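Okay, here's the structure, questions in a sec.
Shown here: the complex without one of its protein chains, the others still in place.
Which chain is which? They are A, B and C, in the order written, and residues in each are numbered from 1.
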Amino acid sequence: MTRTDSASDDFVWPIRVYWEDTDAGGIVFYANYLKFFERARTEWLRHLGVEQHALRQETGGMFVVSATQMHYLRSAKLDDLLHIHTRVSHAGRASLVLAQSAWRDDDGQAVCLCEGEIRIGWVTAETLKPGRVPSSVLSRLSPP
Amino acid sequence: MTRTDSASDDFVWPIRVYWEDTDAGGIVFYANYLKFFERARTEWLRHLGVEQHALRQETGGMFVVSATQMHYLRSAKLDDLLHIHTRVSHAGRASLVLAQSAWRDDDGQAVCLCEGEIRIGWVTAETLKPGRVPSSVLSRLSPP
Amino acid sequence: MTRTDSASDDFVWPIRVYWEDTDAGGIVFYANYLKFFERARTEWLRHLGVEQHALRQETGGMFVVSATQMHYLRSAKLDDLLHIHTRVSHAGRASLVLAQSAWRDDDGQAVCLCEGEIRIGWVTAETLKPGRVPSSVLSRLSPP
Partner (left out) sequence: MTRTDSASDDFVWPIRVYWEDTDAGGIVFYANYLKFFERARTEWLRHLGVEQHALRQETGGMFVVSATQMHYLRSAKLDDLLHIHTRVSHAGRASLVLAQSAWRDDDGQAVCLCEGEIRIGWVTAETLKPGRVPSSVLSRLSPP
């Protein structure tokens, strides 16, 4: 299911809209795009060889989200197939910023439903105190 | 917000239906009643003087659900105000069984939307191995 | 991603456990298995050629869950890959009963984490009044 879009170098992950994702407005509830984006980040990390559960066992740390900026452009409905694009827009020692967006194919044309920027930082799991992103993770983000 | 229904001795907890709880069918998504029931169990325990987060710090254990049986009778909609009834139907050393139900007032008449039986057991949080329900909890369930 | 297990004739759907599915106990929250089971039913219907969003446009009706019975045997954790098995155990004019279960591969051995029976009925979407399951759906369940 993993695809890397050659044109844009985005990591692309498919997500199907189920009943649980929709609300009485007949559309995907706005908070659920943050779930979709988190799933896509997890799969992007896995694609880079990073398993978060194992990483925590090894390092005692984990990623947490520190800021999000989202723009909702169009609505998704039940049974829609979305593609979540993920790309690093900034990688620092203390945090990463990811550009993510949700797309749907409408009659052969890709339309953007939602786009956002997600800032994630690294913390010690026990204390939740900020720390440096492990170099084993950083080194995988930008191959030499 | 805590009320104990004098007639039935049930613990009663009010829950409002929000957008997040509904789906594209215009009604509360079936899994979300299990969220409502869990909230009501947590408030019932708190009412008995049991704070689960603190209990885990003290005992290293926590409750987990081992079985559920649910009947969905009527649908709830956005903005509905529900009342969740909770009552112990069996209290053993290894597990508790709770009878729970969701009610709505329709023109002065209480109608049952959903009812179920929830079996919860006690486990050591680290290993998830079953253990005995702490006597400090059991003693609060049935006053002498 | 769709597989039909030749031995058992179950419909099998893979589901990955993400952060959103877990709770502070470090395991999948009990209500979320009902989400997993719903996703698997939706994909099973799609596999049979039934798209629920389209079906509602055509017939004005939809499936709703009327009863569930769940047994939780083992816990799933972050990053686990589950396989949801779905099988019709009863198909009537007014309702279907599905046997569903969640499995994980532990060192080459499939272990059952959770199993349940889900009864779904057909209702008119506007009125939520029960009706007969469309014959176009029933005919797809049991090939002649």
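Keep this in mind: contacts are C-beta pairs under 8 Å (C-beta built on N, C-alpha and C of every residue); 3 or more make two chains touch, one makes a residue touch a chain.
Everything quoted here is computed from the prediction, not taken from an experiment.
Touch with the chain omitted from the figure is made, among A:50, A:65 or A:91, by A:65. Contacts to the hidden chain, counted on chain B, fall at residues 1, 16, 18-20, 35, 38-39, 42-43, 46, 51-54, 77-79. The chain not shown here touches chain C at positions 19-20, 22-27, 29, 31, 77-78.
Interface residues of chain A facing the missing partner chain: 24-27, 30-32, 34-35, 38, 53, 62, 64-72, 75, 125, 128.
Here is the rule we go by: only the chains that are shown with their structure count from here on.
Inter-chain spacing, taken between the CA centroids of chain A and chain C, is 26 Å.
Put simply, the C-alpha centre of chain B and that of chain C have 24 angstrom between them. Among all residues of chain A, those that touch two or more other chains are 19-20, 77-78.
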